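First comes the structure, then the notes that go with it.
Only a single protein chain was left out; the remaining protein chains are all shown in position.
For clarity, chains are labelled A and B in written order, and residue numbers in each chain start from 1.
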Amino acid sequence: MKIYLNGVEVEATENESVGTFLLKRRQQVLRKTRFNDQPRGMFCGIGVCFDCIVTIDDIANQRACITQLRSGMRIEVTS
Amino acid sequence: MSRTIIVGGGPSGMSAAVEIARAGGDAIIIDSNPRLGGQYWRHAPVAKFSHDGERFFALQEEINRHPGIEVRAGTQVWRASYQEGVATVWLNDGTSLTSETLLVATGAYDRSLPFPGWDLPGSMTAGGAQAILKASGALLGRAVFVAGTGPFLLPVAASLVEAGVKVLGVLEANRVNGWVNHLGAIDLRKMKDAARYFKILSAAKVPIRMGYAIIEARGDGRIEEVVIAKVDRNFTVKPGTVEVHKCDAIATGWGFTPDLTIAHSLGVSTDVHPIDRSVVVHVDAFQESSQHGIFAAGESTGVGGVDLALTEGRVAGIAIAVQRGLISTVEAKNRSVGLASERTKIRKFADALLSVYKIREGWRSWLNPETILCRCEEVTFKQVRNVVHDLGASDVRTAKLLSRCGMGMCQGRVCGRMVADVIGAEIGTPATDDELRGIHNRPIANPISLQTLADQGQ
Partner (left out) sequence: MKTADVVVIGAGVVGSSCALIMAEAGLKVIVVDRGPIAGGTTGAGEGNIMVSDKEIVPEIELAVRSRNAWFEIADRIGNNFELQAKGGIALSRTDAGMAGLRKLASHQNAHGIETIEVDGARLRELEPHMNPDIETAIHYPGDGQCQPMLSAAYFLRTVRHLKGEVWQRTEVLGFSKDKDGSITGVRTSKEEISTRYVVNATGTWAGDIARLAGSELSIMPRRGFILVTTPAPKLIHHKVYDADYVANVASDSPELQSSAVVEGTESGTILIGASRERIGFDSRINMAALERLAKQAISVFPVLSKLELLRVYRGFRPYSPDHLPVIGEDAKVKGLFHCAGHEGAGIGTAPGSGELLTAMILGKPTFMDATPFLPKRFQGVA
């Protein structure tokens, strides 16, 4: 299936979370922090810490680690 | 009577559901994960377990077979309430459910301690490293350290080794002598597990260093090296023992924090655990809380591992069946043979582990003024000290509200306890039991779309 990563179409497989999908693509950094512009990636891996938040289908602050990839999904990461 | 609501589809929730099903009852399991299994049985959809898959498949098979059990996976409870004997949960798909019986099986998450650089990409919790590996084979890095305290560090390091990660060391901050024997005291399975982990680690020549900790992580935009040091029995760094090592990731874990968010919203009484001061649901012998019809099992009643979670889940499931009039108390007794003593035995063992792998106060000496305590709001140690010493905050809540520590998206799940300890130390009196309870007060358990909320009113 296809998804859109920062507007670019990429091939993805089902049954994978956004977070692990990106990590496998060596995309460790998922966002920059609001105040100090520091890079962050996944920390807790289970939806608790909200460090892995990215924009998914225009909705901000979605936890990459617990969001499953869907065909056509649009993911915005800042790195 | 409406079907029982089970919040959490981990070992405890699953085993409770099976008991309810066996008694001819019905239940709905809600879990935010896409699949059943909780933290322990986190797995890819085409399940491939390194071990202990049989128990999972047996439970899953029985749940799937029984028409009375519905599994709503990939769904979060964002709010829960209890009024006049009825529990209501609101789900992030915009629906809500009510029932006279509800099981809190929300489990636990890694407890974390801060140190300079713990917020760098490449730094994960031990459970998180394990979770992404189990769920999809993702690796947190290529050359990593596993550090913290607790028996859980070993399986994490072993899984990473098996997955081909170079584990540069397992650093256990506590000094634990003869702990394999300790584990052996409980049952053969634990003993075998531990022996297996040691075998994997020693085959890979992974150094296991007792009394060591990661005290700093460094790197330009991601972890490039760590500073490790020998610590004394109080976790204070021993002078002259500092080493710097290259690595690209770290997994740190300091035991677990029971997730009390839903329990707190339901208004159940809680205990503060005498050993580690974690807040746990107070339950009776039947796993029923102070609120009639609200039961709790697994880590939410105290961290004890998968076997305790399974046992408590069964006890709760049987008790729920009795309360719903599905089986008699005599029948319940027959179904419960051995459960109570099993529970006592494991609980005792779990408490012994908690004492051995306690977090000692000296960890605060690893902080420097610029160390981030609250990852969400980027609040530093210095800022927290400032609201106490300059602005006169004299309790945890005020310090939090004035510094924004714990006010971010995780709602203090990660930093709440640790910040309470820091503030307690700065003020000079430890956080009270009620202050520790207050950390779990999150009326909105998970963020909910404003649109979903607005549509609910229609």
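The rule we apply is simple: a residue touches a chain if its C-beta (ideal position, glycine included) is under 8 Å from a C-beta of that chain, and two chains touch if they have at least 3 such contacts.
Every value quoted in this text rests on a predicted model; they were computed, and no experiment measured them.
Within the full complex, the chain left out of the display is in contact with A, B. In the complete complex, the residue from B:Thr95, B:Thr241 or B:Gln451 that touches the missing chain is B:Gln451.
In the complete complex, the residue from B:Ala393, B:Met418 or B:Ile439 that touches the missing chain is B:Ala393.
For chain B, the residues touching the chain absent from view are 79, 81, 83, 90, 377, 387, 390-395, 397-398, 401-402, 404, 407-409, 411, 442-444, 447-451, 453-454, 456-457.
For chain A, the list of residues touching the undisplayed chain reads 34, 58-61.
In this section, only the chains that are shown with their structure count from here on.
In this assembly, the C-alpha centroid of chain A lies 23 Å from the C-alpha centroid of chain B. On the side of chain A, the complex with chain B involves touching residues 15-17, 19-21, 23-24, 28-30, 33-36, 38-51, 53, 59, 61, 65-66, 68.
Those residues of chain B whose C-beta lies close enough to touch chain A in the complex are 32-34, 39, 44-45, 74, 109-110, 119-125, 127-132, 135-140, 221-222, 259, 375-378, 408-410, 413-414, 447, 449.
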